[in-house]
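As you look at this complex, bear in mind that one protein chain is not there, while each of the others sits in place.
And now, chain A:
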Amino acid sequence: MFKNVYNWIDERLDITPIWRDVADHEVPEHVNPAHHFSAFVYCFGGLTFFITVIQILSGMFLTMYYVPDIINAYASVEYLQTKVAFGQIVRGMHHWGASLVIVMMFLHTMRVFFTGSYKAPREMNWVVGMLIFFVMLGLGLTGYLLPWDNKAYFATKVTLEIANSVPVMGPVLKELMQGGTIVGAETLTRFFALHVFFLPAVLLILLVGHFIMIRRQGISGPL
C-alpha cells in the first residue's frame, strides 16, 4: 500500500534521489566519534540544530499561552510557569535551550575556526554561519524582553540606549525597535513579532542555505 503510493509519487516527482542523497552520503572516519573520540568536536553543529529544533517546538507551545501586551504578558508567563501542567518544563526548556544553543553554536564556530574548515572552497558557508550566529543573538535579545518583568524591561532599556549611541543609524534603529519614545506596549509587540516571525524566518532560510552548502561541498577533510 505505502509502496504503491510512494511509487506513484516517485514516478511523477522523482523524489528518490532527494532523500537518498541525504541518507546515503558518507560520514568520513575523521568526524565520527565512534572511531576517534576526539571527533566529538564535530557534533556541535548537529547539536546546535537539535537544540534549535527544541527551541522552535517549545516556542510554538509557549505561544499557546503567551499574550504580547504589557498588561497581560507578565500574567500569562506567570500563569504558564505556575499553573499550566508542564508549563514550567516547556518554559524551562526554552529558557535554558536559548543559552545552550549559544554555547553549542559558539563551540561549533570555534571548531570550524581552529580546524581551518572555513577556507576555500567553504568561505560562503562560514559567512552564512556567522549570519546565523547574529540572528541567534538577535533572537536571544528580543526573547529576553518578552516575560515583561523588571529584569527584561531594564535590560532592554539599556540595550536600546546602546543602539541609540551608534552614529547616524542609531536613533533610527532605536525608534524602529522601540516603536515610539519609551519602552512600552509598542516595544513589546515589536520584539514579539521579531522574535516569533521575522528572525525565525530569516534563520530558517539561512539554515537551509547552510545545509545545502554542506551537502554540496562535503565536510572538510582531516587535518
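Miscellaneous remarks
Assume contacts are C-beta pairs under 8 Å (C-beta built on N, C-alpha and C of every residue); 3 or more make two chains touch, one makes a residue touch a chain; residues count from 1.
In this text, contacts and distances are computed from a predicted model.
For the chain that does not appear here, its UniProt entry gives the protein name "Menaquinol-cytochrome C reductase", which is one of "Menaquinol-cytochrome C reductase", "DNA replication and repair protein RecF", "Binding-protein-dependent transport systems inner membrane component" or "ABC transporter permease". Even with one chain removed from view, chain A keeps its contact list with that chain: residues 12-14, 16-17, 20-30, 32-35, 40, 43, 46-47, 50-51, 54, 70-71, 74-75, 77-78, 81-82, 88-89, 91-100, 102, 110, 113-123, 126-127, 130-131, 134, 137, 140-141, 144, 147-155, 157-159, 162, 165-167, 170, 215-218, 220-223.
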